[in-house]
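One structure, pasted below without further comment.
Complex shown without one protein chain; remaining protein chains in place.
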Amino acid sequence: MKLTLKIWRQKNTADKGGFVTYVADHVSKDMSFLEMLDVLNDQLTEKGEDPVHFDHDCREGICGMCSLYINGKPHGPLQTTTCQLHMRSFSDGETITIEPWRAKAFPVVKDLVVNRSAFDRIIQAGGYVSVNTGGVPDANEIPIPKIVADLAMDAAQCIGCGACVAACKNASAMLFTSAKVSQLALLPQGQVERKTRAEKMVAQMDSEGFGACTNTGACEAECPKGISITNIARMNREYFSAVVSSDNM
Amino acid sequence: MTWVTKTLNSTLGRKLIMALTGLFLILFLTGHVSGNLLLFKGDGGQAFNMYAKFMTTNPAVKLLSYLTYISVIGHIIYSISLSLYNKSARPVAYSTSKGSTNSAWSSRNMGVLGTIILIFLVVHLQGFWAKMHWGEMPTVTYDGEVYKDLFLIVNEAFKQGWLVALYVLSMIFLGFHLSHGFASAFQTLGINHKKYSPAIKAIGTAYSILVPASFASMPLYIHFSSY
Partner (left out) sequence: MILDSKIPAGPLAEKWTKHKFSSKLVNPANKRKYDVIVVGTGLAGASAAASLAELGYNVKAFCFQDSPRRAHSIAAQGGINAAKNYQNDGDSVYRLFYDTIKGGDYRAREGNVYRLAEVSVKIIDQCVAQGVPFAREYGGLLANRSFGGAQVSRTFYARGQTGQQLLLGAYSALSRQVANGKVKLFPRTEMMDLVVIDGQAKGIVTRNLITGAVETHAAHAVLLCTGGYGNVFFLSTNAMGSNVTAAWRAHKRGAFFANPCFTQIHPTCIPVSGDHQSKLTLMSESLRNDGRVWVPATQEIAERLRKGQIKANDIKDEDRDYFLERKYPSFGNLVPRDVASRNAKYVCDEGRGVNETGEAVYLDFRDAIKRDTRKIIEQKYGNLFEMYKQITGEDPYEMPMMIYPAVHYTMGGLWVDYNLMTTVPGLYALGEANFSEHGANRLGASALMQGLADGYFVVPYTVGDYLAQLAPKPVDDTHPEFARIKEEVQGRINTLLKINGTKPVDFFHKRLGKIMWNECGMARTEEGLKGAKAEIQALKKEFWSTVKVMGTNEELNQSLEKANRVADFLELGELMVDDALSRNESCGGHFREEYQTPDGEALRDDENYAYVAAWKYLGEGQEEELVKEELVFENVKLTQRSYK
């Protein structure tokens, strides 16, 4: 396959950046999308040009490090991570536009690399159960209905890649935040801090500059892990009942 | 900031206001459309005019009408504030974006739809509501009591083709606005459950077709029956 790549290049956060067009020749259908970029980068290096920087690590769809807004969609045409996207999803002669995630809360670091530490700070605001190591009850002491454990797991699968923010027209992080709020609201272990958690995580999410949710459902449709927007509804519920009933002023 | 203002300033709080005002306006529309169906009664407008008088004089309705004004204004102000906020959350836009593959057109264009509906609202209020409240109105007498003849005004107005077209078009936009807004309000309130959500969605779809269609049928009926 021969492809035309329109790639966003930006030297650093301060730089204005712009698109540069490259031609990728001899692309095999069995290549992953990132392998196609690897090959391009080796060619750029040999020509003495700076390779295209992009985030990636596990390349098996679980670490959440890879991103890329490919042809107008986060992680490209399939509902999967970019690292799991293979070139068989494209056709010969196609032009592929590759942009970084765009959000005020995700500033571009270089080329296609963005800073997603806002997500870490949202978790730090309350995405945990405050138990110290040791001194916890036996794992089977509190039975959890299978259906509840499964729902919690559905939410817990979030890989924190940020595709939800990238897909959302408002760059909202509600799906990410709600996945963690939901997981811990569902499980008995999360009950003690349930109200405070919802309040603090929402406050942190807002202070990071993510937009508000307008329920378009784009996040759910693009989430590589299929996290459902029922989690957003649950977070809303959690938050509203928390603010009216918690003891936090 | 107290916890109340803090909550209402949060993204979730602002969404809550959008949802609550939106739902109230949906209730309003339900009332409005059922009352207006009296236009079709074929009694020369008597029932309609009596209803119009009732709506402008009854104290309970008055209270409701103030709630409606507040809802409209709140819905508008918060939508502007949220839109600006959301816009600022993505300062650099994508060069290519395929929103159509992951979301409904109406859900992505609520602001545009809302603005069109607002323009319509101005025309609509000016034509009927303002006249009814403050304008010079012809009158009609039923059983010795004098009524403002809104029915006549309506009939006169909808003789103009362009106005009918504007109304019908606006109702289509309203339909799209409602098609997202109805279920969306419930989602914002946290009501999303596999048992109930399908029903909410279905009712929302039916509502967003039936109510605007009923509204649109009125000018159409009047326009074409008057020939």
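Order of writing sets the chain letters: A and B. Residues in each chain are counted from 1.
Convention: contacts are C-beta pairs under 8 Å (C-beta built on N, C-alpha and C of every residue); 3 or more make two chains touch, one makes a residue touch a chain.
Keep in mind that this is a model prediction, so the values were computed, not measured.
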item	value
Omitted chain - touching chains that are shown	A
Touch with the omitted chain, as defined above, among A:Thr4, A:Ser28, A:Ser91 or A:Asn248	A:Ser28
Selected residue (touches chain absent from view) among A:Ile7, A:Met174 or A:Leu187	A:Leu187
Subunit A residues touching the omitted chain (full complex)	11-12, 28, 30-32, 34-36, 38-39, 41-42, 44-46, 48-51, 53, 55-65, 78, 80, 84-86, 88, 109-110, 113, 115-117, 119-120, 123-125, 127-134, 136-140, 142-146, 149-150, 152-153, 156-157, 159-160, 183-184, 187, 189-190
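FYI, only the chains that are shown with their structure count from here on.
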item	value
Residues on subunit A engaged by subunit B in the complex (per definition of touch)	19, 69, 71-73, 97, 99, 102-105, 167, 169-172, 174, 202-203, 205-206, 209-218, 221-222, 229-230, 232-240, 243, 248-249
Footprint of subunit A on subunit B - complex, ascending	2-3, 6-7, 10-16, 82, 85-86, 88-99, 101-104, 107-108, 110, 180, 183-184, 187-194
